[in-house]
Structures are given as C-alpha cells and as structure tokens.
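Structure below; questions to follow.
The other protein chains are all here in position, but one chain of the complex has been omitted.
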Amino acid sequence: MMATQSATGSRGLAAPLAVNNLTVAFDEFRALDDLSLDIPAGSCLGLIGPNGAGKSTLFRAILGLVPMAAGTIELDGQPITGLSTTRRVRRGIGTTLQSGGVFLELTVRESLVLAARRASRKWDIAGALETHQLAELADVSVTELSHGHQQRLELAMAEVSSPRLLLLDEPVAGMGPMETQAMVQSIQAVNQAGPTVVFIDHDLAFVRALAQEIAVMHQGRLITQGTPDEISADPEIMSIYFGAAEGHATAGATEAAAQETGTPQ
Amino acid sequence: MSVTVARQRQSTHAFWRRAAAGPSPGKSILAVLLCTAGMLIFPYAVSEYQVLVAISFLTFAIVTVSQVLVWGFGGILSFAQAAFFALGAYGYAVIAGNLDETTGPVIALVAAPLVVMVFAGFLGFFIFYGRMGAFLLGIVTLSVSLMLGAFLNQTGDASYHIGKVQLGGYNGINAIPPLLVEGTPASTQVLYFLTAAVLLAGVAGVALFRFHRVGVGIRAIAENPVRAELFGYNVRAYRLSIFMAGAALAAAGGEFYAIWGSYTSPSLVTMQAVTLPVVVAAVAGRDRPIAAMLAALVYSAISVNLASSGASYALIILGVGLVVVMLVAPGGVGGWVAALVNRLVIRIGTRSAESPHTAASQDDVVELGSTPGSGA
Partner (left out) sequence: MSAVISVAFQACQIFGIFLIVSLGLSIIYGVLGVMNLAHGELMAIGAYMVAMAVNAGLPLVAGIVLATVLVGLMGLVLDRAIMRRLYRRPTDAIVVTFGISLVVTQAMLLIFGSAQNSLISTPGGEVTVAGASIPTYRLVVTLVGVLAAYGLYALFQRTRLGTNIRAVSSDQDTAGCFGVDTRATFTVAFVLGSALAGLAGALVAPTVSLVPTLGQGFVVYAFVIVVVAGERVFQGTVLASAVYAVLNAVISYQFGSFYGLLALLGVTLVLIRFLPGGFSSLLRRPRVVAAL
C-alpha cells in the first residue's frame, strides 16, 4: 500500500493523510513497523486492533510527539515529517485524547474559546454549545462535568479548532449505549461539515456504525483495510480480537444492542 | 400549584448558586470598585504620616499582584518578582539620576519598567526555551534574585556606577530625584493617589485578564502545556510574555518605592524579601489578584506595627500566623472567604425568593415540562 496519487488534494475543509513506510522504534521494540496508510480527504476511518498494536503511537507520530525512525507523513500532499507539533497542529490537525484532554480549570465556554483560538469571534460559540448539547453547562467548571460530558466537550473543542484532519482516540470509552449512539451522530455531523476523521476505538459496534472504512492494526503493522462489512466478515480479524468461535456472536450482540437503544435526534 | 412553586424554588436556587459560583467579570469589577472607594477615602481618615507609610504598602501590593499574574495564572513559580521590583527601583534611580530634574523622573517612570521587561525577556528566554520543570524554575529564579542581591552588595566601590549614579553597595542609592509636579516635589497625597491608581489599574487588569481569550490560553497552558500545544498554542511564547508582563508590573511597584523613599538598596533582594510575594500570594490564594492585594496590604500593616512595638517577636508571630492561616484555610484565605460569601449570598438570595408573595406572581411560574435547574 504505497502512497499514490490518492492523496489528490483536499476538499478545502478536509485534508487527506498519507503515511509512508512509517517506523517508530524504542530501542529494539518496534511500535510501528513499516506502516503505510492512505486516507482520502473527507473520509471517516476507524482504526482497530488489540492493545499494543500501535494505534495510539500512530496518532502520536502524526502529531510529532514521538520520533520516527523511518518513513514520511504527508498532510494534504505536503510532508510534515520534520515539523514541530505546534506547526503540524496549525496546519490543521485536531485531536482528542484518551485521557487528560480537557482543562479542568476552565469553564465549558472558556474551553471552546480556547480551542477556537483566533477564530473565537467567527465561530459561533453559542451555536457550538447547542450542537453538542452543552448549552446549559456553558459556565460550569469542567472539573464538575461527568466523564461523558467531558468527552462531548472535547469533541466540541476539536471541532471548533477547525481542523482539516481530526484524530479521535477512543472517543466513546466509558460511555453507555445511548451516549455512544449520540456520539456517532455528532462525529458524523462533524465529518460531513468538515474534516477527515480518523478514530480509534474498541467498541466494534460503534466503529461499524461510524466508519466508512476500517483499518486493522496488529503489532505495529497494518493487517488489512476495508469497509465495515468486509472487515466483520473476515474470520481472521475476528480471531485477533476475540477467540475464533466467539467472534461472530459477540460482534452480533453488541450491534443488536446498539440498534435497540438508538436515540432519536 | 405546589409543584410549580417547588420548580420555581429550584430554579431560583439554581440561579443563586450559579451567581455565587465561580469568578466573573462582574464580581471582579465590583470588588475593584469597592477597593477603589476604600482607597479614596483612606487619606481623609488618617494622618498624613500614615498615608506616607501606606504608600510603601501599596508598592508591595503591586509586586504581590504581579506574583499572582505570573504564578496563579501563568503557572510559573517565580521567585524573581522581588528582583524585578528592586531592578525597577534601581532603574528609576539610575535613569532619573542621570537626566535633568524636571523631565528625568517622568522619563524614568516610563522607561524603568520597559528596561526591566527587556531584562526579564532575556532571562525568560533561557528559562522557557530551556524546558525547565516547575521546581527548577523556582530554584533558578530564586538563585537569580539572590545573585542580584549578592552583586549589588559588593558594588560599594566608586567604580560601580552607571553614568552619574553610584550603585552604592549595601548602602544603595540615596537622594533619588523626586517626581516633580509643576516644579515642586510631589506631595504625599499626590504620590499616594498615583501609586494607588497604578495598583488598582494593575489589579483590575490582572483580574479581568483571566476572562480574556489570551488569559484563557495562559491558564490552559499553566494547567496542561502539552495539551495546550495540541491546540496550537506556542507555549513558550505565552509563558515568556506573561513573565515579561509580570516583571514590568513588579518594576512599576519598585519605581514608586524609589520615589517614595528617595532611596533603594540591596535589602530589597534578601532571601526573605524574595520569598515574601510568593508566600503572601499563596496565603491569599495564588490565582486571586484582589485577595492578594488585600493580603499584601494587611501583611505590610501588621509587620510594620509588630516591628515598631515588639521587634524581636515580630517575625515569630508572623511565621506562626502564616502556618496557622494555611492550616485553617487550605488553598488560601481568598478562597475560604469567597466560599463563605457564596454561602451567604445563596442563603440570602433563596430566602428572599421563598417569601409568599413572590410565588403568586405570574412571571415566576415555571412550566412543568422544562428541565429543573441544572446549575453546577
């Protein structure tokens, strides 16, 4: 999967990402091993794989938080390999983290003002609050929010920072089925209005519901890439995650649960 | 009907809870106005000598407010604020001493903080671009301040001079040119109001800065610089800027001190002088500029009174007082008082809302279907 002309330039608001032969190593341990990945502008890609597969490391490499032993990364056709984190972020990469992604000292409103930076006048902060159902909590200190609310806030902050590529690291971790379903719709709305989205999660029903494409990683390598249907029909993938026999049954059960508890919007 | 009353009571509770909780620009402005009123009245309520002494308190309050800016908002544990204060005083003395007596002081008044700010920028460059942790930052600023004191102490020889002005070693610089107003040295009253104006402007600026977009950025950087960087903030540039702003404010305090006393000396950068702004800010609540200002004024008043009445025991009482205050009011006195005031406000606010005649008013009826008050 070499980088080809599929990095055909951005859709303005969304940028394509090309990862070419990326290797990230810590002493002898290869967290990422000659990984190549192509993400077209505006798409929504789910990244799955067992713990230790290198998913978060890939995000960190894209953001410039870990040194790369080999390979290049291109955003919107431009290499970003040598750039500092701040520069890369300013080129339009937004991210949410597994933990520690919000600022407890600020209020909800202040968090959005922070994320919008100079565009904080342009961005309709009030509108963003409404869209993400945070309007009533606008002046509440973030430290008082529930975990689910904090994650929603983090997504709102990421959106308001006007990224062209959005990296979401386990955006629904710890959320119940209703909240998860609401997040699917929020993220889809964000993706349709703007950036390319790449997200990591372990909740396979969530991944199936949200992703247009899924990439599977294992031990620092990309195993396969395909549509959600293709992936969940592949027994080898299922056996990487679960045991072979349980694979189908479990995936089916979580999916059914999600369909039953879907909330009207 | 009782459900409606209950709902209305809930939303009133929520309203008062929300009004009481958390800082807001309105509350800060109110507090500053109250302090302004107090400072305006003060000279007319006391003797001229007391006004004179009070001016030095005001200068210490300015430094303490600068400490809050740099530490409480910026997250930088700086022990250098007293050093910047001293540099402001020395800077004023040197500049005014080298220029003519009418325009010199005015130029010095403007120039001294700028010069100190540039120096702070230079120092800050090494500190912030060297990626130092908070503890080391504290130590480095502490060392720099002590160094300044050590240096100034040994400048007694006549060869240590800047232009016409001798640095004077441990005696410092005496006979600093006064600020002239229409040809005569400024009176105590004028100097008092001038210093108070600078202090109030500073404290209002710092208090309101918290809510400004840049202030929000600084606070986020103070809490989690790596995360702030992931939102595109240039952490070092922000830290350097606030460090420089804090230095300029502290220097402003210093120059008024020099004008007030007509002298300056290395005693401004002893170990004790250097740790004092940090300690007072911590006692007040390190991110509460108005509380810090008041705490600085109170501390100055207490220590001067103790010094005059029972010199030997003064500092012991002070030390004990500091320990006791911190044990009783965790996080600082400011927060403790604020919590108290908040509870009072809630109690008074909800009690007046519960009086029978308000429930009858049509405007107060809350629809059944609406969500109950979701305040904090």
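Chains: A and B, in written order; residue numbering restarts at 1 for each.
Note that a contact is a pair of C-beta atoms (placed from the backbone, for glycine too) under 8 Å apart; a residue touches a chain by one contact, two chains touch by 3 or more.
For clarity, every value in this text was computed on a predicted model and none was experimentally measured.
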The listed residue (B:V216, B:A282 or B:I346) that touches the chain absent from the view is B:A282
From B:V46, B:L114, B:A237 or B:I316, the answer for touching the chain not displayed is B:I316
From A:V24, A:L47 or A:L145, the answer for touching the chain not displayed is A:V24
Only one of B:V46, B:I139 or B:V214 touches the unshown chain, namely B:I139
Note that chain B touches the absent chain at residues 126, 130-133, 135-136, 138-140, 142-144, 146-147, 150-151, 153-154, 271-272, 275, 278-279, 282-283, 286, 312-313, 315-316, 318-323, 325-327, 330-332
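Here, only the chains that are shown with their structure count from here on.
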Cα centre of chain A to Cα centre of chain B, whole Å, reads 43
As the complex stands, chain A meets chain B at residues 63, 85-86, 89-90, 95, 97, 100-101, 103-107, 110, 113-115, 117, 120, 136-137, 139-141, 144, 157, 161
Touching chain A in the complex, chain B uses residues 18, 21-22, 211, 213, 216-217, 219-220, 222-224, 227-235, 371, 374-376
